[in-house]
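One chain of protein is taken out of this complex; the other chains stay put.
Right, subunit A next:
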């Protein structure tokens, strides 16, 4: 299956795109990755003289891979869904390890349910050594423009 198509249909661009590739996707979940390049702008401010990836950005990365990529797939299979609108409705995350500039992370998301346009997932992020970086429960409401 062409997972690049899913990434192409994400409603984000740099500097707020936090998905490089989707490795695997089906009705039950998704797995994808992203490399936090050293040049990313927020490292200049978080923290001063001590760059560490902000927790909110880790959450965003989990949401873009775990919720939005999966949502695009669930709405229209491998063909994906252009013009997806999504709103994050809840996030409950716990963080275990810092992610330093230049690190590549993997996000694994498992669908808890997708009903009445609400997608709720169990998400986990791992670093390149397969250590757990963060985990949590994310939920969002999905809509296509054509649904209106």
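Operating definition for what follows: a contact is a pair of C-beta atoms (placed from the backbone, for glycine too) under 8 Å apart; a residue touches a chain by one contact, two chains touch by 3 or more; residues count from 1.
FYI, contacts and distances are computed from a predicted model.
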*asked:* I want to check something: the complex is missing a chain, and I'd like its UniProt protein name from "Chemotaxis protein CheA", "Putative ABC transporter ATP-binding protein YknY", "Autoinducer 2 import system permease protein LsrC" or "Acyl carrier protein".
replied: "Acyl carrier protein"
_For review purposes, identify every residue of subunit A that touches the missing chain, sorted by number._
89-90, 113, 115-118, 139-141
